[in-house]
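One structure is given here, and the rest of the page talks about it.
Here the complex is missing one protein chain, while the rest keep their positions.
A and B are the chain letters, set down in written order, and residue numbers restart from 1 in every chain.
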Amino acid sequence: MAQMWITMGPQHPMTHGLWTLRVKVDGETVVDTEAELGYIHRGVEKICESRDFTQVTPYCDRLCYVSAMTWANSYIYAAEDLLEADVPERAEYIRLISAEIQRLASHLMWLGAFGPDIGNLTLMTWCMRDREMFLDLLQELGGSRMHYNYPRIGGVKRDMPIGFADRVIAKTKLFEKRLDEYEMMLDESTIWLVRLQGVGYANAEEMVNAGVSGPNVRAAGVNYDVRWAHPYSVYDEIDWEPAVEKPTSVKGADCYDRYRVRMEEMRQSCSMILDALNKIPGGMNTNYASGDEMIFTKAPTRAPEGATGFSNYECTRGASQFYIQGGGDGRGKNPYRLSIRSPMFITIPFVAKTMIGYKIADIPAIMGSFDPCIGETDR
Amino acid sequence: MGTSITQEQNASAATACLEAINARFEGTGITASVEHHSNAKKYAFVRMTCPPQHWIALAKWMRHDLGVNYCSMVTGTHFPDGPDERGWEVAYHFLRQPIQDQTPNTHHVIVAEELTGMDIPMEFEVFMPLAQGDSPSVPSIQSIWIGADWNEKETWDLVGIRFEGHENMHRVLNPHDSPEGFHPLQKQHKLRYHDHNEMYDDAQGFMRKPADEGRVK
Partner (left out) sequence: MDDIYDLRSIFLGEDSPVRDLVISSLEGTPLEESAGSIAFAAGTFAVVNIVFLMLFFSQFAILWIERKAVARMNDRRGATTALRSLWVGENGVTAGEWWNMLPFGAGVPVGAVNRWLNKKFGNRDENFATVDRVNNRSWMGYSIFPGFFQNVADGMKFLLKEHMVPRRADKLIFEVSPFLIVSSTLLILGIIPLSSGIYATNPDLSILYAIAIFGIAPIGVFFAGWSSNNKYTLIGGIRSAAQLTAYEIPLLLTLLSVAVLSGTFNIIESIHFQHSAGAWNLFLMPLGAALFLVTMIAEVERVPFDMPEAEAELVEGWWTEYGGMRFGMLFMAEYIRTYAACFLFTHFFLAGWHLPFQGTISQIPLLGDAYVLIPGAIVVLLKSWLVFLVVFVWARFSLARIRTDQILEFGWRMLLPLSVLQLVLSTLYRLFLFDPASMKDTAAGGNAWMIPGLEIPMLLPLLTTLLWLGVFFLLLNDEDKDAAPDRMYHVYTLQPAGTHTPGKD
């Protein structure tokens, strides 16, 4: 049979979002690929040139909707760099806790989509059910389940509610036991291993050269993580280590390694949350009023022309960066240019090339193991 | 306690990079300085300004001799009201990451405080101001870092800065059939609503006029 181009997407159950992957197949083997992005390009960078710095935060939530808190935090750090704002330590702790809870929710969403891609339909409901626990927690903090608009330049919007810490501890401890159940179901299943091992090799240096970061690279054996390399919050005060996995072959990390890295990351996030709650200044059961100096310091609202700020942040899918130039409309109330670096925008074309040589059935496995999210890709 | 890069490591790495750059490129028009973030831990990073004609040389040297292995972001900005020599600017962001291929079934756990020399992670910023005009262009670093590939495509697509030597340039975020010369992030293209009140008060746009209203057609 001759080689033919198959178009997967833009509407396709596999793609985890709205993009097109065109694959050229020779029988069942993938011979060439082309990725087409841009279906949900909303022009966020242009819009933000007409918004105040505070008004930009909700837009950043909607970049990667699955992992909104980390993107909002990422922007806030860049804005604080630009506006030269200080952040009280308790607010940093709360940001850390919220970001790690968001990381758990995002990885659960990933697993809940990845399982059905491989064929294990039960994982979808299990992960969604466990993710509900963390969405409820984030709802307590931010007011809504997915787009919170929670961090502020100079702190956070409001403090943790009374009893929040107890709920976090209970749910996190329950979830750690659930992780054991997941691993029992998956890691001891030959079919799961057979589908994931030996598929989708990507080695570390090539990935770094191509701009891939985050758990995808840690699966190839080096525990590089922006949280310790370019430290930005109180990560050096709590007890944690980035999850890293041994790559299976000289060709690099396969899908199984990337899956295991995220499972370990979930464990690390759980322990990070528990540790941060113990160490938070002011105690975990106190609630300061909004605007109190323990959680918020007023920041300047205008940035002069020529000022720049950029932040490096470990989002759930890699290293995200914001680069903001000051001096926009309103005598500097708006940014002149806001540039967003999304890890997935760079990873997806790389992954499209990784798939060459494998079977069609491996496409969802490889794609899913890199955890794409198109919201941040297309901005 | 969690590990993390200390202030001393960061400062020493930044100054070492600065010395290396100055030693190599002193007097060529490439300036470098060590700047500090204003947020969080106020860490140091290296900022360079480079004229376009020296960019490939600098990029190759950064890649091979300074160990910069990660091209993170390529940002283009349009300054229609700026000075003559800065009508456009391309800002590159790079990272140096201590990542190497691992032999199978082993992994390399980095203990941050023990990193030295070129292994210490460092952020790099390169600014490239371009003259006022209609066709800014910059040499492409697609062959040096693979990660620059789609970043450059996006910059051309949205801002209109051409990258010489870039293979297979095409639209990535805008539709493939966008008009020639349409690059939305240039400043002459205005947003439809500048104020969110407009959106709310006249959501269906009954009061709106078309963008080319008043133009003689």
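Basically, a residue touches a chain if its C-beta (ideal position, glycine included) is under 8 Å from a C-beta of that chain, and two chains touch if they have at least 3 such contacts.
Predicted, not measured: the structure shown is a model, and the values here were computed from it.
Within the set A:18, A:31 or A:185, the residue that contacts the chain not displayed is A:185. The residue touching the chain not shown here, chosen from A:102, A:223, A:269 or A:339, is A:223.
Where chain A meets the chain that is not shown, the touching residues are 4, 6, 8, 12-14, 25, 28, 115-122, 125-126, 129, 133, 170, 174, 179-180, 183-195, 197-198, 223, 241-246, 248, 256, 260, 263-264, 268, 359-364.
To be clear about the criterion, only the chains that are shown with their structure count from here on.
Centre-to-centre separation between chain A and chain B, using Cα means, comes to 21 Å. Against chain B, in their complex, chain A makes its touches with residues 37-38, 41, 43, 45-47, 49-50, 55, 77-78, 80-85, 87, 203-206, 208-213, 217, 220-224, 227-233, 235-241, 244-250, 252, 308-312, 319, 321, 323, 325, 329, 336-337, 339, 341, 345-346, 349-350, 378-379.
Across the interface of their complex, chain A is touched by residues 1-5, 37-41, 43, 69-73, 75, 77, 91, 93, 95, 97-110, 112, 121, 123, 125, 145-151, 154, 158, 171-175, 184-185, 189, 191, 193-194, 196 of chain B.
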